[in-house]
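Only a single protein chain was left out; the remaining protein chains are all shown in position.
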Amino acid sequence: MMDNHDIEALERRLRAVEDRLSIYNLISAYGPAVDACSIENNAELWTEDSVYKVGGLGEYVGHQGLRDMIEGPFHQDVTNGGSGHVLSLPHVHLDGDRAVATNYAKLFAHRDGVFTLRRLVVSRWELERRDGQWKIRRRTNVLLDGSPEGKALLARTPEGLDASNT
Amino acid sequence: MMDNHDIEALERRLRAVEDRLSIYNLISAYGPAVDACSIENNAELWTEDSVYKVGGLGEYVGHQGLRDMIEGPFHQDVTNGGSGHVLSLPHVHLDGDRAVATNYAKLFAHRDGVFTLRRLVVSRWELERRDGQWKIRRRTNVLLDGSPEGKALLARTPEGLDASNT
Partner (left out) sequence: MMDNHDIEALERRLRAVEDRLSIYNLISAYGPAVDACSIENNAELWTEDSVYKVGGLGEYVGHQGLRDMIEGPFHQDVTNGGSGHVLSLPHVHLDGDRAVATNYAKLFAHRDGVFTLRRLVVSRWELERRDGQWKIRRRTNVLLDGSPEGKALLARTPEGLDASNT
């Protein structure tokens, strides 16, 4: 007979699956929030003590930092012309209430009827469950312009959290 | 002891997870269907009473409308040259037998050995389970050319179905 122990193991596995899908939903909400220039929608995705390191552009700390990013000249210029921050399916390592994910982020921009790929980066996301909600604690982008830093971050994709000392 | 009530709750959660994965499989089948110009593969994804509003190009109603779209000059021209309707990981809200999803759709086109991004839109998908199969009931695309309509649709990403009066 199946006993409570088996059912509890099943429930733990189900929760891990739900967590992975919540993380997909978290990451797929980022692009629409910033392309809409919605300070509220974007802040909702990050912890209060978040750190967002954008290779070649700056480091944004906390919700105020994220607001500064959206209100800054680079972001305003690119979104006014028309933009898509399109993130690829992330590779996710889950470990209880924390997770790390790696994917590509593309910034497509529209200008004078033409769409171009303005930036292509690798992103490493450190995620945490806070009050039952998955949030972004730290995100690090490196531009894929042939520099060794980009390849180094990409090479860390199979690593779990223990190795996560970004 | 675990009782039937617990098991039923587990089954409901599992079904929601399966639904999300079915929705991913539905949306990821769209691009291949239309790039192959397969009227049958595409019709299979939509309800009989579907409505597809393509910003700047037209509105296609039902399976006949979808067929007209594929057979139309814009679609024939772009697919004959080589094309990829590439959809990003959708952000999904699930509510029983209905769901709403938001993502980006890119139309890459090949011409004379060169690939370009021809169109970049935000898509809002209204989905329904019909006879046990998830189908597209309504899809609305808005071109991301800097217009306020694009930003407005992107800003609705966190909204569930109640707010879905597209």
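Letters are used for the chains, namely A and B, taken in the order the chains are written, and counting of residues starts over at 1 for each.
Rule of thumb we're sticking to: contacts are C-beta pairs under 8 Å (C-beta built on N, C-alpha and C of every residue); 3 or more make two chains touch, one makes a residue touch a chain.
Note that this is a predicted model, so its numbers are computed, not measured.
Visitor: Which residue, B:A36, B:V61 or B:A152, contacts the hidden chain when the whole complex is considered?
Guide: Of the listed residues, the one touching the omitted chain is B:A36.
Visitor: Applying the definition given at the start, please give the residues of chain B touching the unseen chain.
Guide: Residues of chain B in touch with the missing chain: 4, 7, 10-11, 14, 17-18, 21, 24-25, 27-29, 31-33, 35-38, 41, 44, 79-84, 86-89, 108, 110, 113, 115-117.
Visitor: Residue by residue, what part of chain A touches the chain that was omitted?
Guide: 1-2, 6-7, 10, 13-14, 17, 20-21, 88-92, 102-104, 106, 116-120, 122, 143-147, 150-152, 154-155, 157-158
Just so it is clear, only the chains that are shown with their structure count from here on.
Visitor: So the centre of each chain is just the mean of its C-alpha atoms; given that, what is the distance between chain A and chain B in Å?
Guide: The answer is 23 Å.
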